[in-house]
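Partial complex: the chains shown occupy the same locations as in the complete assembly.
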Amino acid sequence: MDGEGGRADLVLEDVTKSFGEVRAVDGVSFQVEPGQFFSLLGPSGCGKTTTLRLIAGFEQPDSGRVLLSGMDMTRLPPNRRRVNTVFQHYALFPHLTVEDNVGFGLKQAKVPKSELTRRLDETLKRVRLEELRTRRPRELSGGQQQRVALARALINEPTVLLLDEPLAALDLKLRKAMQQELKRLQERVGITFIYVTHDQEEALTLSDRIAVMNDGLILQEGSPNEIYERPRTRFVADFVGQTNFFEGIVEEDGDRVVVRDESGLTITCSPVDFARRGSTVAIAVRPEKIIPVNGAAPAVNLVEGTLTRRTYLGDLLQLHLLLQGGRELTLQRQNEPDDPSSAWRVGDRVQVTWDPRSSLVLEIDQAFMDEEDIRLMADSQG
Amino acid sequence: MNLAASNRTVNAGLKSHAALVYAFLYLPILIVVIYAFNDSRLVQIWHGFSTRWFGEAWRDDTLRNAFRISLITATLNAVIATILGTAAGLALRNVGRKTRSAFDMFMYTTLIVPEIVIAIASLLFFVTLGLPLGPVAIVITHSVFNTSVVGLIVRARLAGVDRSLEEASTDLGATRWGTFYQVTLPQLFPAVLAGALLAFTFSFDDVVLSSFVSGVGSTTLPVEIFSQIRFGLSPKVNVVAVVTLSLTIVAIVTAQALLRREARRVV
Amino acid sequence: SRELRPNDTGTSGAATPGATPELEDQLSIYNWADYVHPKTYGQFEKEFDIKITEDNYPSNEDALAKLQAGAKGYDLVVPTGYMVEIMREQGLLMELDHSQIPNFSLIEDRFLDTAADPGNRYSVPKDFGTTGYGYRSKFVKEEMSSWEDFFRLAPKYSGRYTVLDSSPEVVGSALKMLGYSYNSVEPKEIEEATKELLKLKPHVRKITSSMREIMITGEAYVSLTWNGEIGYVALDAADARYVVPSEGTEVWTDNWCIVAGAPHPAAAHAFINWHLQPKIQAQDTSYHYYGSCVEGEEEFLKPAIANDPAVYPAGDVLEKLEFAAANPEWLRLRNEAWTKFKAA
Amino acid sequence: MASRSSVAEPRALLLPAWGWYSVFFVAPLLIMVAYSFAINDPDRFFTVTFGFYTDQFQRVWDPLYLEIYKNTFLMALSGTFGCLLIGYPFAYFLATRAGRYKTFLFFLVIVPFWTSLLIRTYAWLLLLSENGPLSGALQSMGLIANPLNILYTPISVWIGIVYDYLPLMVFPLYVAIERMDPRLKEASRDLGAGRGATFWKVTVPLTMPGIITGCLLTFIPMTGEYVVPEILGGAKSYLVGNLVANEFRTAIDWPFGAALSMSLVAMMLVVIFVYLRFLGRRSEESLGSFL
């Protein structure tokens, strides 16, 4: 890391970018601390790539500013920004060797030969590509290509590294392995990472902070824990992890919030300020938070239902309960021989419960459930 | 019928058809090659084996001159067409729909309008404006058509070139020119080469356009051969055919080798 | 006997009479293909140290079209008589400086001062020939001697005829058969001739000025063409006969002319003068079988050629022959008839 | 959406080609149009009077010339059809059966294409002549009794144009067949279709863009063909191209020649238009996609 280009924060101020009718990025603001691993998470077409391209300088915002270390770089061309990108499909130069690909940036910067060689060796070593330096990209496996792309960006010691779904093209096993590697690397070099992904698990595993996007807007920003455990809207709750949704009217507020849904089920939640008595709220309960009642019946959130289906996932089991009033409830249990649920059979009437802290009260965000979402959901279910 | 047997019948049918097509394609070439070694003063009558027409052809100033003119005009034409076509192909990526379709229309019409029509239109153009007929006219007339050929090839190739490669280059600090030179051009090279070769061949082979707009001392090889065919054939034509054929094969093989080497480097 | 006039057109850079202008080192000739002995140019080049380049055309009209279209840079062109007229009318030719062509006097009078170019101000005859037809007596059993025979036998030898790719000759042949003037400009006569031609058309295998090879191979039996072509055919097919039709036909001269604006006029004059030497004339005649217009070339010719009536027709036959004489109407009528003939 | 990428080349690069086309392509065509509405001065050699005369177009309507247009159209049509008939199975073979020799076999198709068209055409003159090798071979095999007499007939012209333009048919067909997902054929077999049904219901419709492109690429130049009839054609195989050339080379009637070529272009446009309409919108993209 050289002196001037050291750590710095990246700030987006109310950045908007439209393509014709489409508002690809709509008033996005966020701030990334130096050395942070910051993820942009969202469904396809939500504007993640566009946001990244605005930071890299491939697109110009219609309004708003992009600041790096406090300096406005909104109008700077890409080659003048101390930012580098790892492209979605790597965009390796097919006509250049690994070495020449990785050295490309330094050659542009007219770095002296000896330093170039030194940094090249160092970087190739870091990503374990020394042996492959004279190969061409198409002679490399997916994982190796990915490492070349990473090396090509890292060697320039950028202040911020942008990564656009860098692992999307890899298969499951390799993706898992590369995730770990990426994380370790980021911790070691200490560069700020802006990481785009539509894989919630990946975002949760890797990030220091996550911004969940939809339709060009940032819906929620926070640590992985915040995003998963305290989603603010239904969209976020649904997109990040699986959920059982309830909708009902607040019967008690204050210290303990109690909500009754249409089927008469009462759900106890931890207190939230916007849940006023009589208002309608949505509640999300994660399948893994629901536990079989074992021994003494709990005081709250005791639910009884019939086991309709067990889905065997190997390490996990999904248990589908039919509650009174026709609602479905899904539980997820680890596949352990000692788990109480392992004795359940389809057709059994069983009791389950969950901690009031696990009842997530959401603002009703019909705004985000616009027509297209509804169509898409209908489609994916039908 | 048994699965394998029916497969075999179809394969055999396709194979023998293909063999016939190859015969169809190569029979004429074979004949010309054979007749180049005909001793006869007449083209069509076999008199025995001889290589004397090779000597005669070599000593024939008219043929040598025509060959030279053809080489020069075809090369100049290829240079112009390659530059104009490549530039246009590149620019077409960045223009609006309307401009693009208007330009497309130009490119396609130059290919669609029959050669004979272009030939006479060009002739009328040069005559009406009092411009001289001759090598320059040939080069210009050829290059119009060939610009489209190169333009379309380059554009097709560009469609397959990932824009993000160029973005990656600027992202890594390269200037616009640096990006063009270091990334775009190498990607484009096979297409440009193919386009240039095609432009050259089309021009080198052209008889219609050339025969209408040629002037003093600008008789190209095809025009010369054509007028010989029309006015009295000399067996030297067969020799010319064999020589150009050999040159072409050498050229193609070299180009293929080059392209393959490029291909190994590029793409 | 011929009055030499000074060059008074003022359009050319030709030298003033008398003075011998400096010769350029190049000469560009626009000529029929294969129309001089292969050695001829070389001899001139050696003698004068002038480099000759030659382009070829297959018909008078092609040459005209090219010059008309503004082809620049040619010095010499070789139009047939009637085409000399058209070309000079069009201002495509340069007036000659006869003082630089002393050998002009060697030319027989009967080829001079034609209607096409009174006073030969623009042209010098190169050679002469007739338009008739040839046939292979091996295939054609009848003795042919007239245009009437030519047209009458066409159905019998259908598909074995060829005709020249040139309108005046073909239209003229039908006119002569019908007993009209070769140069008729009567629309009705032309119309009649066109009808005859359309009747002939189905039997024609090919409209071409290069019938040599298919006559030799026997793919064609009868060809409307010029005498020299059949002379060439006869080298390989001894049974080929050339007929100067008894109704009369065209006699023509092809002429050296200097193109207006010629870049090398002095060399062009020198070449014309040099080429008029009987020895050179004989050399060419023995190559292309067209008669020379110059006196005294016979002594250099083999008797077989010198006495060949196809090359040098007898005096009484010559009497009946006409030179073509063009004017706009003449040409227009022929072209329209021709286009129809080709299209039919 | 015209989105300007940060790495875009300047649009001005289009200007040279644009200018080139305007001056050396559009202007000539416009001048030709002007000529087609001119007349010749009757009293002078080759003097053209410009104006808006329709005389030349009236002349074109002479049945004699219309016959040539018809013959040209039929020749181009049958030539295209011939190319398709020969080219399709051949391209199919190349694309699906050539195996590892594919590149080489395809190369063999290209080689003739890169050798002088003129010489290859003229070679047919040698091949087809009465005393030529083909005639001899066929006679000695007893397939024909008399010498082969097809040179200088429409048949030899047909052979010539089919020969010349076959590669232009094969290339797009090859691309289309090659590009076709072989699993679609398997899907069809899987669903119970036999070989024939699969060919007609799946392969042909899917390679239609290639068929259309190939047909246009061969039909268009065939309508304007000039060289082949000139060499292989006889007195009766005159096509519009030759007629046009004749007006310029021999008759020196430029206005009429211009009118004839205008009519040729018009005929071609009509045919292409009808063809594209008939085959639907898909075809419009196909030419572009091939090139």
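Labels A, B, C and D are assigned to the chains in the order they are written; within every chain, residues are numbered from 1.
The rule we apply is simple: contacts are C-beta pairs under 8 Å (C-beta built on N, C-alpha and C of every residue); 3 or more make two chains touch, one makes a residue touch a chain.
Remember, it's a predicted structure, so these values are computed and weren't measured experimentally.
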Key: Subunit stoichiometry in the structure file as a whole   = A x2, B x1, C x1, D x1
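Simple rule for what comes next: only the chains that are shown with their structure count from here on.
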Key: Contact-richer chain pair (by C-beta pairs counted) among B-D and C-D   = B-D
Note = Chain centres from averaged Cα atoms put chain B and chain D apart, in whole Å, by 16
Inquiry  = Measuring centre to centre with CA averages, how many angstrom lie between chain B and chain C?
reply    = 38
Task = Would you give the residues of chain C that are in contact with at least 2 other chains, written as numbers and ranges?
result = 68, 165, 217
Remark   = Multi-chain contacts in chain D, i.e. residues touching at least two other chains, fall at 5-7, 129, 131, 248
In the complex with chain B, residue positions of chain D that touch it = 2, 4-14, 16-18, 20-21, 24-29, 31-32, 35, 86, 89-90, 92-94, 97, 105, 107-112, 114-127, 129, 131-133, 163, 166, 195, 220-221, 223-227, 230-231, 241, 244-245, 248, 254, 257-258, 261, 264-265, 268, 272, 287-288, 291
Key: Residue ranges of chain C touching chain B (in the complex, touch as defined)   = 28, 30, 32-34, 53-58, 66, 68-74, 165, 208-210, 212-213, 216-217, 236
Key: Complex contacts: residues of chain D adjacent to chain C   = 40-46, 62, 64-65, 67-68, 129-131, 149, 151-152, 234-236, 238, 242-243, 246-253, 256
